[in-house]
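After this line comes chain A, so read on.
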Amino acid sequence: MSAATTPVLELRDVSKSFGPVVALRSGSLAVGAGSIHALVGENGAGKSTLVKVVAGVYRRDGGEFRLGGQPVDFASTAESKDAGVAVIYQEPTLFPDLSVTENIFMGRMPLGSGRLSGRRIDKGAMHAEATALFQRLGVHIDPRRPALGLSIADQQIIEIAKAISLDARLLIMDEPTAALSGNEVARLFAVARSLRDEGRALVFISHRFDEVFELCDTVTVMRDGSYISTDRVAETTESQIVAKMVGREVGDLFPKTVAEIGEVVLDVQNLETAGEFHGVSFQVRAGEIVGLAGLVGAGRSEIARAVFGVDAYDAGTVTLAGKPVPAHDPRGAIRAGMAFVPEDRRQQGLVIQGSVGKNIASVIRSRISKSGLITAGSEYAAARPWADRLEVKTNALDMKAATMSGGNQQKVVIAKWLATNPKLLIIDEPTRGIDVGTKAEVHRLLSELAGQGLAILMISSELPEVLGMADRVLVVREGQITADIARDDATPENVMAAATRSSEKAS
Partner candidate 1 sequence: MKIRSKRYAAGAVLALVASLGLAGCGSDDSSTAGDSGGGGGGGDATTVTFLPKALGNPYFDTSDAGGKKAVDEFGGTYAEVGPDTIGPDTQVSFIDTAAQQGVNALVVSGNDPQALCDSLNAARDAGTKVVTFDSDVDPTCRDLFINQATAEGIAKVEVDMIAEQIGDSGEVAILSAAANATNQNAWIKIMEQELADNHPDIKLVDTVYGDDDDQTSFDKTAALLSDHPNLKGIISPTTVGIAAAARYLSTSDAKGKVALTGLGTPNQMRDYVEDGTVTEFALWNPGDLGYLAAYAAKALVDGDITGAEGDKFTAGELGDFEVGADATVLLGEPYRFNKDNIADFDF
Partner candidate 2 sequence: MSTDLLVEPSRQSAGQRALTTFLRSRELSIAIVLVLIVIAATLKRHTFVFSHDGWRDTLLTPSILLLLAVGQMVVIVTRNVDLSVGSVLGITAYATGKIFIANPDTPVVLVFAAGLLIGAVLGAMNGFLVAFFRVPALVVTLGTMYAFRGYLTHQAGSKRIVAGDIPANFEKLGTQQLLTVPVLTLIGLAVLAVVGYYLHTARGGRELYAIGSDPDAAHLYGLNVGRRVFGAFVLSGALAGLAGVFSVARYATAFAGTGRDLELQAVAAVVIGGVAIFGGSGTVWGAAIGAFLLVTINRALPILGISDFWQGAVVGGLIIGAIVLDRVLSLRRAHQLIEARDVTEEEG
């Protein structure tokens, strides 16, 4: 077989523009069979665009595109599927009304055999296969339930199951781990390795370098829509990759400055929602960054949502700067001085069809309105400094949020809330899907805001982030706060221990 020498996927100088926006200038990538190939680059570097060209979502403007040595040109995703390409897109694309199983097999549902049932979908076989897929991934999702209401982690797992079940020769995963917990990531990696060992080609996109180094054998770096370099992972280092990605030196990833801790800003007492969390009491002071650590699903996001009033709670009180905050009333919370950057930004934080400027200015509309009128000018004037500050990579503020890269969309959401000048900022997974350069910038920003007296409640699944940024770490396990550890005492070991203690097993 000459496949050993012919790469499964080969792109050379592929370009793609959207009107005046050049998303991909000259993308090149060669992935061989039996290899897991990392594709890295800053937010907006063109990674997802490149993936979509391969998938047939976009048609390239120029360049060469070969699959198994044959030049190809996909006009639709159906064609790429037929050619053996499976793609996990950055944003889950599921049908909320259909069952999980149907989502996995849509477009290629197994048909029954026999004369009568020959045109009927074989639901039994389909559910069985879905169940088997979930077993392989080690997750518990009822294959018959609708996709509606699934967490992003579950949605991402369904995307993975979908792609795996395609039995493709080329599997592309665009930030599949962004929403996953440690266990799920481990499972995914095990599956990826077994696919590699079967001789398939895999492309893996991530902003987490530890994952790249753990899983991949080769890494290609992109910057500003162009190919920069390809190296064997074993022969390169993280700092070399980072330097190529950003084209400059990145400073300290956790630029924590010590701020003066002031009055209590947020006081939560005995908060309880049946079935989710109970007896939750804690305080956040001015200038303090409190990290909320714990396993995915421990109840951290639920607590944050209840505090902000997105969800109702059964018992307890929330006080902000001495005044009670009304329950289940996010507007009241905003008025009281809270800001909340949710976990699922695409669904909860962003008006996806709105412009970047509108999105950033959306929560401060009453403040910037002149006698009730809001002009695009005033909106953009208010939005501009924040967009610049977070390096939102967008040509113009009137660009639609939907067309921005995944990471840039997240920056827009953060910018939007910072524009409200809050007393308390609740931020759920602040740097998920954000590239290293901006990650450092977000951290610097948080640190600086704390220095100006802002109280920050930060939820993060990245332990280094919690340890690097928080003045105090609260550990949540099974809906309860099980530990309150000061910055100086916090270590990866004691935080993980508090997060998993008395569970059947530690991960």
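Per the selection procedure, all candidates are chains of the complex that A comes from, given by their letters.
Methods note: a residue touches a chain if its C-beta (ideal position, glycine included) is under 8 Å from a C-beta of that chain, and two chains touch if they have at least 3 such contacts; residues count from 1.
Just so we're clear, the structure is a prediction, and the values are computed from it rather than from any experiment.
The contact partner of chain A in this complex, picked from the candidates 1 or 2, is 2.
Within the complex formed with candidate 2, the residues of chain A that make contact are 55-57, 76-81, 89, 93-98, 102, 106-107, 109, 111, 119-121, 131, 134-135, 138-146, 148-151, 154, 181, 183, 186-187, 275-276, 295, 297, 503-505, 507.
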